[in-house]
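For this view, one protein chain was removed and the others were kept in their places.
Chain nomenclature is as follows: A and B, assigned in order of appearance, with residue numbering initiated at 1 for each chain independently.
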Amino acid sequence: MENTLTPLLNAANQIILGKDRQIRLAVCCLIAKGHLLIEDIPGVGKTTLSHTLARLFGLDYQRIQFTSDILPADIIGSSVFDAERHEFRFHHGPIFNQMILADEINRSTPKAQSALLEAMEEEQVTVEGQTYPLPKPFFVIATQNPSHQIGTFPLPESQLDRFLMRIELGYPNREAERALLLGKQRHKIIAELPVMLTPEQLDELQQAVTEVYVSPALLDYLQNIIDFSRQSDEFAAGLSPRGGLALLTASKAWALMEQRNAVIPEDVQAVLPAVAGHRLKAGSTDAASIVAPILENVPVV
Amino acid sequence: MNSWIPQKSLIFMLIALGLITLPHSQHLPLPLFLFFGLLWSWRFIAIWKPEWLPGKTTVFLLMLTAIGLLYSQHQGILGRAGGTSLFVIALGLKLLEIRGTRDIYLIVFLGFIVAATEFLYQQSIIMAVYIVLVCIVLLATLITINGLHAKIRPTLKKAGIIVLQAIPIAAIIFVLFPRIEAPRFKWLEAEKNQITGLSDTLEPGAISELGLSPELVFRVKFEGDIPPPAERYWRGPVFSYTDGKRWRESPNRFFKRYMDTPRFKGKAYHYTLLMEPQNKPWVFALEMPARFEAPLQRNGFYQLTTTKDPAQRAEYNITSYTQFNTGYLTKTELKDTLQLPGKPSERIVKLVKQLGGFDLKPEQFIANLFNYFRQEKFFYTLMPKKMEDNPIETFLFDRRYGFCSHYATAFVYLMRIADIPARVIGGYQGGEFNEAGNFLEVRQANAHAWTEVWLQGKGWTRFDPTTAIAPERVEQTLDIEQQIATRTLTIVPPEILHQSMDWLKRAKQILGSVDYSWQRWIINYNRASQQGIFKHLGIEDLKSIIYWLLVLVGTATLIMARFILKHKAQPVDPAVKLYHQFCQKIPDITRKPGETPYSFAARCRQAYPKHAETIDRITQLFVKIRYYPNSPKEMLEYLKKQVDHFSCT
Partner (left out) sequence: MNETVLSLKQRFALSRFMRGEKPANGALTLNQRRIFILPTRQGGGFIVLIILLLLIALTYNNNLIYLLAFMLASVFFITILHTYQSLAGLVVKPLQTQAAFTGEKAGFSFSIQNPSDQERFDIQLKLETETLLDIPPHHHEKVLLFKSTKKRGKLQAGTLTVSSCYPLGLFRAWSPLRFKMEALVYPAPATVFSVFPESEGFEGENGQSKKGGDDFYGLQSYQPGDPIRQIHWKSYAKGQGLFSKHYGGNAVADLWLDYNQTPGHDVEQRLSHLCRWIIEAEKIGLHYGLILPNKKIPCNHGPSHQHACLEALALF
């Protein structure tokens, strides 16, 4: 496992400079079979990150730029009349790819957003009574502009729950910025990137995540976190059962990435901001400060 | 209170009521019981078919029917049977009119009263346990009303726990609650039950088969030693008068001797006699009773009788001596004990003469007679043929098969011909020793008849002619069950009696002992026994009774409260305990609650670089034990060692 993921992470770190933690979280999210939401201002490398991951994992990649006039059919495809054969033929939309980058998802209307999110949830698309399965694996990396920007439809909380993690990238530090300014153009490097992981290896990794051991003691800790989030005054609503499950899966994936076959509280704490932040406070992007009271108050031992 | 009643409550209630009234089927008049059964089933079906419940008119008609039934069966509602019927019927009628939870409460309360009336008929330990169990179901009914969503098992469990916790307190109140002997009202008197027992006449010739019953007659608990089996003669009625066939008590039994106390010697036996309900006021004391208390009396034949109602179970403290001398003979006694129905036949006179009845000393004559029984072909049987005419002669010369009464009557008859005062004594002989409870159990099958002969200088002396023919009958323990089954005299072989008591027998003895304690301490607990306990505790007046009651009930409640209200401590992982010890051993650094073991270790390493290695090792061990699968036991021991030896100084 070290052999498979370490070079991959190293390669990704060559492209996106100084964002080691975010890259790890993104990879963790993928091997936990979750979808990822990146929230940040334009230009910090959201697209680059997703594109890099798609290359390294060797997945079909499609970017969908969400705009205010995008329609559900623009995402999932539509039946088009074939004049020669005198029948309707389903025209597959961009969603039929293994990795989707849904760029600036909050620029579109809720209608278009829900088309994507429904597909994410059900792993299939139904058009005019016909069901079309989505490819496997299927990942969505959605990016979102901070909601205070004008002309946006922020995802409602119920939809946010469908993303396993939300991360923000932030500005690069001075060193990384300098390297960025000096280096080659990113998209050229990406195009040259080798595929680091075969589909079988990815499948194995995803299988290995489910087999990571979770001790009763750790479940106690996890449940205490969930209970705390539900009872604390800080949050309007606590973690949902789906949220709790997400936290467990993400922790297991993190443990696997740390080359452990059992989850320890460190893993939970590592993924907690990314997993719980958007579930507890949709409006704020400062995940660390959202979960700070949990990390501080819920006893580990 | 809402008017909606959960179905579960109704089912619980009806089952409880069904169980409560079931034992009443034995003593309630059948029409009344069937009437209740009808009302009960009606209500049960109506749980699912509420539209079948009767209207106001129907209920009124049912009520009239009930009154009619009650009147026709009892002519009143006073007394035990009438009262019981009234409560049962009222309960049945109320079942059809449940409008709210208040009615459920009323019915449950009525149910408790009906359960109590059960004890007016039967007071066995089994009935008591049964009623307690039914009470649990009744209380569970109340729980279903107040905890609508509680499941069935937890509900029953809760009710069971409440009852279990109540029993110790109930026991304290039971002992200390001041008892008043209430005046007995005639209309409250219970109907007499059929009780078997010894008859006041003896007619061996009329019996072709001895009635053998394992029914308990009395139990004896000795303080100290128990008399050997051969001395266990429990004295009952004395038969002096005979018409040749039937033997009766002398009408002179109230004629008291003026020197009525025998001279006792030898060993004194102190014992408590617990008599089962009897139909005659006879109390079977060990021969010969010396000291006893009221309400016991001794008549002219040294038989103890009670002035209390023999149908009530009663306990007596008696002291007896097996060696005694009754002294001289009164004239009435002499007349009574030489009485003969007519002129004896020549055959018999010849026999008496042959055995030296007219020339030898009485002791010698008796010895000869015993030898005669032994040497001639006399047999002991429980199934003799009937000897209607002249039974004694038939027995002595023709049939020669008989049981104790045959031998005793024949013996006395022969004595009287020889002009020696003699009489037949009825009672019980032997008794089975209950090792579990350390007491003797005497049953109907232990019934026996023996004789008494007045000897100069010795007074009335016991002779048991049965011992001449079947000595084992007296010297060893009867196997009553076996005897009933085979209809032959069966004795428990002595080696079996002491060595290998089989489990069945042991279980029986334990049950018998439990029942004895139950009868003695619960059923028979009364003002007198209470006074004894009060004396023991130094309680003299009502004030101190109340004081003791409050103190003891208060203490019991407090203990109970601790029991009920204590919080179950979460089991602590020993590894966590050790880890906490370790954390405390590091000076100046306190672990924050949300800090993971590794980040804490990192802080410690920085502060104490010298111990970095140990800190890491302990942290890793702890994490492995707590969060990894199947950590071996040795790991924990190793961690303990590490933590014990760890020190930052």
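We adopt the following convention: a residue touches a chain if its C-beta (ideal position, glycine included) is under 8 Å from a C-beta of that chain, and two chains touch if they have at least 3 such contacts.
Values in this document were obtained by computation on a predicted structure and should not be read as measured data.
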item: Among shown chains, those touching the left-out chain; value: A, B
item: Of A:D20, A:D69 or A:E177, the one touching the omitted chain in the full complex; value: A:D69
item: Residue, one of B:L139, B:L351 or B:I625, that touches the chain absent here; value: B:L139
item: Of A:N13, A:Q62, A:S79 or A:S114, the one touching the omitted chain in the full complex; value: A:S79
item: Interface residues of chain A (partner: the chain not displayed); value: 68-69, 71, 73, 78-81, 109, 151, 227, 230-231, 233
item: Interface with the unshown chain - residue positions in chain B; value: 80, 101-102, 105-106, 109, 112-113, 115-117, 119-120, 123, 127-128, 131-132, 135, 139, 142-143, 145-150, 154, 158-159, 162-163, 165-171, 173-174, 177, 180-182, 185, 188, 522-526, 553, 557, 560-561, 564-565, 567-568
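Heads up, the rule we're going with is that only the chains that are shown with their structure count from here on.
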item: Chain B-facing residues of chain A, complex; value: 213, 215, 217-218, 261-266, 269, 294-301
item: Residues of chain B defined as touching chain A within the complex; value: 573, 576, 579-580, 591-599, 623, 626-629
